[in-house]
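The complex appears here without one of its protein chains, the remainder shown in place.
A, B and C label the chains in the order they appear, each numbered from 1.
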Amino acid sequence: MAIILGDNQYGKAECRLVRIYRDSKRHEIRDLNVSTALRGPFEPAYLVGDQSNVLPTDTQKNTAFAFAKSKGIDSIESFGLELARHFVRDVDPVEGARIEIEEYAWERAIVDGAEHDHTWLRKGQEIRTAAVTVDASGEHVIGGFKDLVILKSTGSEFAGFLTDDYTTLSETHDRVMATALDAKWRFTTTDVAWDEVYRGIKSILVREFATLQSLALQQTLWHMGKALLETYPCIAEVRLKAPNRHHFSYDIGQFGLDNSNEVFIAADRPYGLIEATILRDDAPDAGQAWRASAGLA
Amino acid sequence: MAIILGDNQYGKAECRLVRIYRDSKRHEIRDLNVSTALRGPFEPAYLVGDQSNVLPTDTQKNTAFAFAKSKGIDSIESFGLELARHFVRDVDPVEGARIEIEEYAWERAIVDGAEHDHTWLRKGQEIRTAAVTVDASGEHVIGGFKDLVILKSTGSEFAGFLTDDYTTLSETHDRVMATALDAKWRFTTTDVAWDEVYRGIKSILVREFATLQSLALQQTLWHMGKALLETYPCIAEVRLKAPNRHHFSYDIGQFGLDNSNEVFIAADRPYGLIEATILRDDAPDAGQAWRASAGLA
Amino acid sequence: MAIILGDNQYGKAECRLVRIYRDSKRHEIRDLNVSTALRGPFEPAYLVGDQSNVLPTDTQKNTAFAFAKSKGIDSIESFGLELARHFVRDVDPVEGARIEIEEYAWERAIVDGAEHDHTWLRKGQEIRTAAVTVDASGEHVIGGFKDLVILKSTGSEFAGFLTDDYTTLSETHDRVMATALDAKWRFTTTDVAWDEVYRGIKSILVREFATLQSLALQQTLWHMGKALLETYPCIAEVRLKAPNRHHFSYDIGQFGLDNSNEVFIAADRPYGLIEATILRDDAPDAGQAWRASAGLA
Partner (left out) sequence: MAIILGDNQYGKAECRLVRIYRDSKRHEIRDLNVSTALRGPFEPAYLVGDQSNVLPTDTQKNTAFAFAKSKGIDSIESFGLELARHFVRDVDPVEGARIEIEEYAWERAIVDGAEHDHTWLRKGQEIRTAAVTVDASGEHVIGGFKDLVILKSTGSEFAGFLTDDYTTLSETHDRVMATALDAKWRFTTTDVAWDEVYRGIKSILVREFATLQSLALQQTLWHMGKALLETYPCIAEVRLKAPNRHHFSYDIGQFGLDNSNEVFIAADRPYGLIEATILRDDAPDAGQAWRASAGLA
C-alpha cells in the first residue's frame, strides 16, 4: 500500500475581465469572469516542491488579459477555446486545460429615446456560463447559464404524491412555481454560432416553463431538456438544477380576508431542489467535460 | 447623572411579500421586501420588561400581508403610507411608524414573440426603495433605488487634483467610469403619481450620467441631482451614494500589445466612495424622514 | 429658491490592510478593513469639476498603508485617530475626516500543544469596529463590534404583550433567544486603554445577556447598555441593534414525539429587529460622531 497523488489541477480563478470595443463611436462591451486551470505532470510540485513544470497562476491571468486583445472575445465559448488550446499546445508540460467563464450582460442606456453609444446598465437576469476542456481526448464545450429567476403564478400543480408517517403536505392544483434555474448543455462540436444558439436555448427553456401545465417541477424540467435536444442536434446532453423558490400562500383568512392565491410569503430556506440530466441515448463519451475547476461557485 | 433610554424602535424586518393580481387572465405581480418599525412610549418594555404597550413584531408582519390584500399595492410609497398610518392611528400607544420597502422588478416572459400572461423573469437591475415615516410632525416619503450598476466607456476624466507626499496616481482624460448608484429623494407631498415619477427620475439620472463629459464623479452626481430637482418640484432633496467600481486598464503593453482603453480588470476592493446631498435652499424641515429603521442593509 | 450642495464627503472604502509584526520570532498580526472619508470645501469639484482641492482617494489609500508602518497599529481606535488627525492637520483644504475600521481577529494555531509563532486561524466571532471623526468641533471616537452571534437556550420569555385584530402570536415563558448583536459606544475622551476596554465591554455585554431572566429582548438590551455605562465613565452613550434570530420550536408532536424545547428550526427572514440608544442624561454633544461614511455595510 502506498499513498499517491490523484486528480489535481491548479489555476487562476475569477479574473474579472472587461473588454471594450471602440472601433466606432458605438462602443461594445463584454464583461467576463474567467477562471483557468491546468492539468498535467505536476507531481514534483507536490512531492518535493519543484516548480519547474508549473506555469504560475499569475501568468495564466496575464494570458487571459492579453488574449482579450490579441484574439478578441467573439463569445465566451470561443474565447475559452482559444485559451485552452494555447495552454495545451504552447506550454510544454501542460496536458489538459479547463477554462470556466461567466458573462454578465449589459443593456444600452436609453437617452432621449435612443440607445446610447457608450453607456450601459447592467442587466440582472441570468449569468451566462461556459466551461471548456481541451486535453488528449479532444475538445469539450459546455454552455449554460445560472440564476435565471423565473416564476409562474398559475399553471402548476402538485398532487398524488407518495405519503408516509412524516407527510403533512396538502395537495394543490394551483400554486406559484418559481426557481432560480441553472442549466448546462454539452456540445458535440465546436462549429457553433455560440451567441445565436445561446439566445435560442434560453428562449426554448422559458417557453416550456411558461406553457406546460406542470404536474411537478420534474415534469417541467423534462420538457425543457427534451425541447432543447430536439431543436439542437449539436447538443448531446443537458443538466438542469432547479431550487424551488417556495411562495407560500399567506393565511389571511384568519383576518377575515379571502386569499385566492393572491398573497404569498417568499421563503428563503429550506427549499426543494430538483436535479436532472436529459440526454440522447447515443451521446458520445463526455471525457473530462464535466470535471469542474470549481473556481466559480 | 442618570442613565436613560434614548431613541429606540422595534419592528419586523424583511417580510418577503409577493402579491399576484389575478383579476383577468393577464396576471400582475409586485414583489416586495417590507420592514416595519414602531416608535412610542416603550420604556416599560426596556426598564422592567412590561410588554403591555408592545404590539408584537409578528403582528406587524401579519398586518403587512393582510394589507396586501385589503388595501392592495398600487406603489411601494402608497403601500408604506397605508401601513404607517394604520399603526399610528389605530394602535393606541404607537406615536410614530417607519416603513421601509424594497421592490424587485420582473419582466414578462416572451413566448412565441408575445408577452406571457402569467410568467415572468426577474429583472436584475436596480432595486427600488421607499421609506415612509408618519408621526406627530406629519408624513414623510423618501423614494429611491439602490444598486443601479451603470458604466460609461468614455467621456470621463480625472485630472488637476491635489497632491501630497503620498500621491502616486496619474491623471487621465479618458477612463471607464462605473458605479452601483444608490439614490434617495425626499418628497414634500404625498399627492404624487409614484410609479410615473419613479420612471421619470431614473431616466433623468441615467441621461445625466451618460451625456455629461465628466471631470469627476462628484460633478456627475451634482448634475444628476440638479436635473432631478429642476424637473420635479415635489422633491426637496436628493442623496446620492456612488461607490466607484474601478476598471483599471490592464498593462498588456508588456506583451507587445497596444491597450487603448480596451482591456480592463474590474476591481473589488478598495473603491472610491462619493456621497452628496443636493437640495433646495428652502427645503422644508425633514423631521424624522431620514432616521432609518436599518432593517434593510 | 436655489439648488445647493448639502452635506458631502468622499474617500476610499474597504482598504484590506494586514500588518505583521516581525520584531521577534513570535510574530503578531492585525487584520483591518479601513475606510477613509474627507469633508471640506469641495463645492468646485461638484459644480464645475475643479479637482484642485481634492486629494485623490488613491492617495488616502496610500496613506493608510504607509501609516501602518510609520505609526503602527496599537489599536484600531488609535490608528483611526492618527489617520484622521493627519488629514485634517496636514492636508490644507480638509476640514473634517472620518475613518471607519473593521478588525478581524485571529487566534494562534495550536501545534503539538503549543501556540505557533507565525501561524493563525481566523476567529469567526464578532468583527470589532471603530469610527473616528476629527473636525473643528474636536475628536470623537466610537468603538464597537458587529455580528456577535449569541444564543441562550432558556431564560427568555415573551408574554403580556399588546394585541389587536392581527395578533396571532402565543405567549411563551421559555424560548430560545438569539441575535447577531451590533453595538457601538461613544467615548468622551481619547485617553483610553482601547484594547483592554474592548475586552471588558464585550465581557459585560455577554454576561448581561446570559444572566438576566429576559422578559423581552428590549429588557436585555437595556441591562446590557446600563451595565456598560456604569462600569466605564469614559463612555457616554451606547447604541444597540439586535436582529432576532428566531428559533421556532418544530412541531414534531404530529409525529407522536414530545418536543420540550429541544428541536428548533432557525429562520432566515423575516426577523424582529430591536434598536435602542442608552445614554447618560448629561452626555456631551455628539457633534458629527454618528455621521457615517457608509463605506462599510
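Everything below uses one rule, namely that contacts are C-beta pairs under 8 Å (C-beta built on N, C-alpha and C of every residue); 3 or more make two chains touch, one makes a residue touch a chain.
Quick caveat: nothing in here was measured; it's all calculated off a predicted structure.
Participant: Given that one chain is not shown, which residue among C:V48, C:I110, C:A159 or C:A193 touches it?
Facilitator: C:I110
Participant: Residue-wise, where is chain B in contact with the chain that is not depicted?
Facilitator: Against the missing chain, chain B presents residues 165-166, 168, 254-255, 268-269.
Participant: Spell out, residue by residue, where the missing chain touches chain C.
Facilitator: Touch set of chain C with respect to the missing chain: 15-22, 27, 29, 31, 62, 65-66, 68-70, 106, 109-112, 116, 118-125, 148-155, 176, 203, 206-207, 209-211, 247, 250, 252, 255, 257-268.
Participant: Kindly note down the residues of chain A that lie in touch with the hidden chain.
Facilitator: 1-16, 35, 37, 42, 45-59, 61-63, 66, 90-91, 93, 158-164, 166-169, 214-216, 218-219, 221-222, 225-226, 229-230, 237, 241, 243-244, 269-282, 293-295, 297
Methods note: only the chains that are shown with their structure count from here on.
Participant: Chain C and chain B are one sequence twice: same or different residues at the contact, by the over-half rule?
Facilitator: same
Participant: Of the other chains, whose C-alpha centre is the longest way from the centre of chain B?
Facilitator: Measuring from the centre of chain B, the most distant chain centre belongs to A.
Participant: Cα centroid separation between chain A and chain C, in whole Å?
Facilitator: 38
Participant: When the C-alpha atoms of chain A and chain B are each averaged to a single point, how far apart are the two points in Å?
Facilitator: 30
Participant: From the C-alpha centre of chain B to that of chain C, how far is it in Å?
Facilitator: Centres of chain B and chain C (C-alpha means) sit 23 Å apart.
Participant: Scan chain A for residues touching two or more other chains and write them down.
Facilitator: 255, 268
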